Structures are given as C-alpha cells and as structure tokens.
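All remarks here apply to the structure that follows.
Yeah, one chain of the complex is gone here, protein chain that is, but the others are all in their spots.
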Amino acid sequence: MKKPRICTIGSHSALNILRGAMDEGFSTLLICKKGTAKFYESFGICNETIEINEYADIYDIQAKFDDCIIIPHGSFVAYYDLDRLMKEFNIPIFGNKRMLDWESDRRKKSELMKAAGLRLPREFERPEDVDRPVIVKHFGAHGGQGFYIARTPEELFQRINATPEEKEKPKLIQELIRGTNIYPSFFRSVIRNRTELFCVDRRYESDVDSSLGVFFDESNPTFTIVGNYPLVLRESLAVQVQKDGENFIDATKRLVPPGLNGAFCLEMVVDRDLKVYTFEFSGRIVAGTNFFVPYSPYSYVMWGEAMSMGRRIAREIKDAFDVGRIDEICF
Amino acid sequence: MKKPRICTIGSHSALNILRGAMDEGFSTLLICKKGTAKFYESFGICNETIEINEYADIYDIQAKFDDCIIIPHGSFVAYYDLDRLMKEFNIPIFGNKRMLDWESDRRKKSELMKAAGLRLPREFERPEDVDRPVIVKHFGAHGGQGFYIARTPEELFQRINATPEEKEKPKLIQELIRGTNIYPSFFRSVIRNRTELFCVDRRYESDVDSSLGVFFDESNPTFTIVGNYPLVLRESLAVQVQKDGENFIDATKRLVPPGLNGAFCLEMVVDRDLKVYTFEFSGRIVAGTNFFVPYSPYSYVMWGEAMSMGRRIAREIKDAFDVGRIDEICF
Partner (left out) sequence: MKKPRICTIGSHSALNILRGAMDEGFSTLLICKKGTAKFYESFGICNETIEINEYADIYDIQAKFDDCIIIPHGSFVAYYDLDRLMKEFNIPIFGNKRMLDWESDRRKKSELMKAAGLRLPREFERPEDVDRPVIVKHFGAHGGQGFYIARTPEELFQRINATPEEKEKPKLIQELIRGTNIYPSFFRSVIRNRTELFCVDRRYESDVDSSLGVFFDESNPTFTIVGNYPLVLRESLAVQVQKDGENFIDATKRLVPPGLNGAFCLEMVVDRDLKVYTFEFSGRIVAGTNFFVPYSPYSYVMWGEAMSMGRRIAREIKDAFDVGRIDEICF
C-alpha cells in the first residue's frame, strides 16, 4: 500500500487536522466550499485544495482523492447523510462507522453512556413528570442552537405548547444540573491500546457567556457556540474523568464492536460536591481541541513533544501504516 | 545600513515585543519609567535599559538610540502626543504614521470600519434618538475606564445630565449588542503581502467579570481591564473574521495609503445568530496577544514553529532589512 494522503473538509477543526498531518509528514488535501480555500491556503497547510459548490459534490469526485484517508470532524455528520455515505462513498474514513449511527440517535447515545456506568442527568419521558429545571434538546440540533431551558414545569408546558410544530418535535428533556461545564477530550488508540486524556475546554456561548448579560433581559439567554476557553482540571477530577473515558470505550467495545477509535469528547457538568454528570458525548474530534495547538498540558505530559489532536490522529495513522493495520482504524 | 536594534517603551506588551526581538536575533533596548527597569531586566530580555523620569524625556535622548526601530504598542499613543512626535522625533517607528491620526479620532475610526464593509453597532448622534441599551464612550478614553452603559433612554439622560461637565464631553453613543466579545488579532505583512489571523482573546474586566457579582449591586459594573483570557474561535467564524481583517486592510489602503502594516485588532461582539459586529479597532499590537507567547493556535498552524506577535513583528523587520525595504514598514 502506498502511503496515504490525509484529507478533511474545510470547516470545524480542519486547521488542527491538516497542521497535525503535515507535522507527521503526510501530504494533505483540503476539500472545501467555494470561497473558503483562500483562508485555509493562507496557513500553508494544504498540499492540494479542491473547492466544491455543495458538500454532496464529493461523491462525484472520489477518483480525485482515492489515495486519501478522510478525517471526519464535528461538522461532518451535519453535512453528510450517513446512509448515502455508507452506500456511495469509497474513501476510507478514520474511525468506526457504526459509531455514527449511535451518535445520531439521542436515545442510543444515552444508552451507550449508561452502559458505560456514567452518571447522567435524569431524563424525563413525559413533561408531566418534570419537577425541576430542565434543558430541552431537539433531536438532531447542533452547535447549541435550538436548545431551551425551562426553570419550572409551567415554563416547560408553555414552551412545548407554544406551537403545534414544537409540540410534535421529538425532544430530549434532561434535568439541568447546577454546576460548571467541562469538556474533556480523549484519544483512543487501537495501535497503542490505550485511552489518552488529551485536553479540557469550556464552550464560549452567545449570549449566555456575555459579560454584559446584566444589561439585558437575562431570562432567556441562548447557547450559540462562538468559541472555546481552555481549562485545566483539578487533578483528582482528571483521574476520575480518565476512568470515565476508559469505561466509555469499554462500553463501545461491547455495544458497538470493535469500539470507538480516535478522538472523542465527554460533555460534562461538575456540581458543588464534585459529582460529575455526563450529558452528551461526541465520537470524534471536537472544536475544543483546536485551542491546544501545538500543545495541551496533558498531551505534553504524555508525549514530551508538540502533540495536538490533529497530530495525534496523524500519528495513529502513521503508526498503523507502519505495521500494516490501517484497516483496523478506518472504515 | 547597519542592522537596527529593536526598542520599545516599558509597558503594555514590552515583554512580548522584546522576547520576540531576541528570538529573531536582534539586540534590544528598553526605555522605561524609573522603578520599572528591574522588572523587565529580571526577564533577561534587555540588552540595554534606559530609565526616564517622564515619558516626554525620550525627545532629549534620541541620540542614544538612533540605531533603533521603535515598536509602538497600546500605551504608546496614550503617552505621546502625535503632533510633537511627528515634529520632534527622528527615530523610525514601526507602522504607518497616518494611522495614528485616524485612530485617535472616534469619528474617523467609525468611518474606516464602515469603509471596510464591517457590520457596526448603530451609532446615535443625539441622545433623543436612542431606543435601546447603549454604551457611551468619551473621546480619548482608554482601557475601559470612563465608559458607561445605559439600559434605557431615561438612564441615558440621567447619566448625561448628571454634571455640566459630562453633558459637554464629546462622546460616542453606540448600540450595546447582546452577545459575547471576541478580540481577534492580525498581522499585516507588507513584505509577504498578506494578512495573517494571529490569535483571539477576551478581556478580563473588573468588576464586570467578577464571579462574585451576584453579591453586589450588579446594576453598575465597571470595565477596567485587568488582563485577558485566551480563546479559540468556532472555525466558521474564523473564516469570516479573517475576511473582515482583509477588508479592513483594503479600506486602510484606500483611505490611509499605503495602508496599515503590522499588528492590529478588531474588537467584536458575536450575537446569538452568529452575526459579528465590530465596535472598535486597534492599529497596533494589543495586550491580548501577550498570552500567546510563544505560540497561538493560529500562529502555530501557519508557522509550524514558535511565533508570538512580538516575534512576528521582529520577523517582518528582519525580512524587510534583508531585502532593503525597511522604509516601507517604518515612518
């Protein structure tokens, strides 16, 4: 097999992924929407760039990059229909394809987190059962948009019954935990057979994180993701969170064999008693890792060299290529 | 021409600037107020230090550093009178001197941002026209001090009419956008003919960013800058912000030829619909870049090596010196 090129879609964490690929000696290809190539090329990280009009255009041009491995990221699932991808796309994708299925279904997501023994916020099947502040998430909502919070049962009924459309939408009603959010990212290495704590961030959201909130009606803030703050965890929490990451991987081995590989993130909230709740996960690289280029505190402790999540992914591919095990980490 | 030394004034981002100069192989000079030399010298970044009693003393000692290029920073304009600088100061200053003029005038500032096609918060000529929360900025105010916010027209009139002095002061009345702040920094390179996204931060202000705000009367928080938080942007926002930076440079080329060169910052707020408003700019290195020593995520992606804003400035001077174009980047 010829050494593969590394390719990603121009969005989300493409800067991180392509720089990491270059640092590991890979040739890179960026596929992006018309008008954004200039941005990525200005960073000097694209050996080749292909601009497309619509994301779906990649199906027609596969022959142009059949020497590539695709690194999916948080926007990937949003852009690409899973079924079509499975049927019509022939380029190897880094990760476990069965995870995509579990991740796109809120109920399966919860099932997997529970199977891992993680502590979840309570979920309410029926609005009638709600007796505390809750967050309501539409199935398939992305990037914090389309979420809302209800402090009381009354508020919840009001929101749900606001329109017939809202009433019918499938939704997850989840207990809102009073605490602070942490988003630890991990890397599951098949080749080194270990789960590595990589970094921790916190989202920066408009307008709930505005320092000027006091000047507005604060009762209805929104959660549109604008960026990410870097964090470091209290070390005793890091120990616990690492166990949660390992337990999560074990659960994916049982329920989604051979299990998740590559980057993932547990989305957590820590309460005043240091109890950690996991309310969501992402089965691939998240934008919070983008701050930690070229270093995170945890990745430096582990590697003693520059190691971003993008580079970690590329290192895994390089390791796998060297020992002839690429097929175990792509689908 | 002999290789120049790099000099700055001891304040604001001098640590960043002098370390960057050293990393690029320049000899450095720090000019600082009596009593602060020790601080800077303790970092081992000053080949020479000159302590002065008053900032204005630099005019009298120019012969001592006529082999230098001065790197101005955010405090520079505050300390030095532009007219006098133009007439009596003979040392080359990194940047475009005509920008200083545009930057010190709030109306010209707005004109330049509008010419760049940036989305600005609405500005109100007359208090009578105000129909929403606004922020009032005195002309020439610095570092967040002397700003105030009025939630309602009533509050605005009360503040404006509080004293005859306040009433007379020239002021900018700007719509207060509900959203989260981002401060992207850029470097405009004349030598490489490109505009580089360098880093993003958010200010940390007393006392509006206190986590103990809930224990005090929150109705009148202040905006004194204490420091800066580092951030990374949602990548789709980074693409947009980069375009804004390039459009801004194009506007300076038309209105302030040959245009801004070196570091600059757009001060922005992102609302819940990811609309980006620019409410201010700085035409030189800002303190938010000081966190990103020796790396920012964006500078590492671009350079693949340690690259702070201080070092980027020094690299530009070195590049210009090597090709005999120093006169294009200094005035």
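Order of writing sets the labels: A and B. Residues in every chain begin at 1.
In this text, a residue touches a chain if its C-beta (ideal position, glycine included) is under 8 Å from a C-beta of that chain, and two chains touch if they have at least 3 such contacts.
For clarity, every value in this text was computed on a predicted model and none was experimentally measured.
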Task = Check each of B:Q62, B:Q158 or B:T222 against the chain that is not shown and name the one that touches it.
result = B:T222
Inquiry  = Take the complete complex as the reference. Which residues in chain A touch the chain that isn't displayed?
reply    = 133, 149, 151, 176, 178-182, 194, 196, 200, 202, 205, 208-209, 213, 218-219, 221, 229-239, 242-243, 270-274, 295, 297-298, 300-302, 304
Note = Residues on chain B facing the left-out chain by the touch rule are 11-16, 18-19, 22-23, 36, 39, 42-45, 143, 204-207, 209-212, 214-216, 222, 224-230, 287-288, 290-295
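The rule we apply is simple: only the chains that are shown with their structure count from here on.
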Task = Could you tell me the distance, in whole angstrom, between the mean C-alpha positions of chain A and chain B?
result = 34
